[in-house]
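All protein chains but one are shown at their positions in the complex.
Take a look at chain A:
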């Protein structure tokens, strides 16, 4: 377990700051203000609405950032936050997200994060709340059966019916499942679980300090787990064994004169802690009004110039992907690089050994890969072993694949990232490797052509990610790589993800990386012409030849690493995967 002392490095900001708004942070901020009856304190609510609305795609769903595919997670956060804003600030009517959400439904009653993916309780919760609370619909009756199958042998609820068979229960899964049931039925339908065992499991998560943990065996009580556990109990009409102790533990998370922090020893008040602290007090029947001024002041200080929010004061809001990108680009001087790496290594939760995108968030597979590639934990064998165990022991799904974070259904990009991490950390777990190969076989849509999720359409990046992961685990056919590269090679330069006409930086990076991994020769002039087409006037890189401005630090990093690959030193490309 990471010691409390480690978190002191997060008090300042030795990582790299983008100053950009984040969707989850924006949702948490708006909802916290709404719970406190203080959305009127937002100076320019129309800007928040514009930030949220900019995430909507033509299919009606919303994406984590502009240009990405819609997912249930982003669709829930955007629609709910928009609904919480003052009516006059929400802007013009937008396309309904209802059809898109229904496209994620499975016949068994669960919902997936994206169409074609396996259902999980995160996605099911988001979909049900959007359908019921935003669109006034009633989910199909099969939902109750799917939710009922989440109860594990220990009485708690798991991420999916398949997870439940292995007995992995989590306070978040309990909250999402119970709230989905409560939302769909108004709390009046028959409870699809053994009530006594479920309530006992939830109450058993309360620790000696008064706060809760996510899972059996977790050592550190956490405000996020506390909020989810007391919320699940409240929807069941129950309370913790020691409600007064729980309230005292929550209020002890307040900084003197300031807002909430996440767990004992964590020094930084952030937007999620505010969200969880206020939310948990409401669920426990403790009026948070007396804390409103200090919490609102903190939350409003997290606003960015983009109109949304980040997790703390924007000038200090570093994130792991941006920091890793700067490190991989060599854009930091030696001293700054060392402190940035130490900051990155501090982005590990007490009970999870992977690296978080932002401190205080859950550990994420892709961020962990970027951090390791940037040099994090290079000299810390114990931490690297812990990461490998976190992957194979906690994150790997029953289907053998990996999702973005714990409990998320599997996808090819995360599974590839996990395979790369296991290789980098020297893991020799044969069962984990067999699982990876098994999951990827479910994504093979045509011979040698892979999709990001089992029911998705094949793309170049998913194909290359699958073949790289297979090379590291069960073996892969070099000819399949050659065929994929030939299918997606753009004549003028670069590679396209969906066809062979529109090249993009991410696909071209993955194509070059995979060709190198399989010992396949490529033409330097072809790559060089592509880089010329995405290089901006200031020497940075756009994601596609269509854009005149940099795609941001991640695009700059990938473009620069391709330039280094073309240089006389032929610097190897880090094995990165992003989408």
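Details
Note that contacts are C-beta pairs under 8 Å (C-beta built on N, C-alpha and C of every residue); 3 or more make two chains touch, one makes a residue touch a chain; residues count from 1.
As a working rule, contacts and distances are computed from a predicted model.
When the unshown chain is looked up in UniProt, the name that turns up among "Peptide/nickel transport system ATP-binding protein", "PH regulation protein F", "Branched-chain amino acid ABC transporter permease" or "Carrier domain-containing protein" is "Carrier domain-containing protein".
Touching the chain that is not shown, out of A:37, A:67, A:86 or A:393: A:67 (per the contact rule at the top). Considering A:162, A:316, A:336 or A:547, the position touching the chain not shown turns out to be A:547 (whole complex). Touch with the hidden chain on the side of chain A covers residues 54, 66-67, 490-494, 501-503, 529-530, 533, 542-549, 551.
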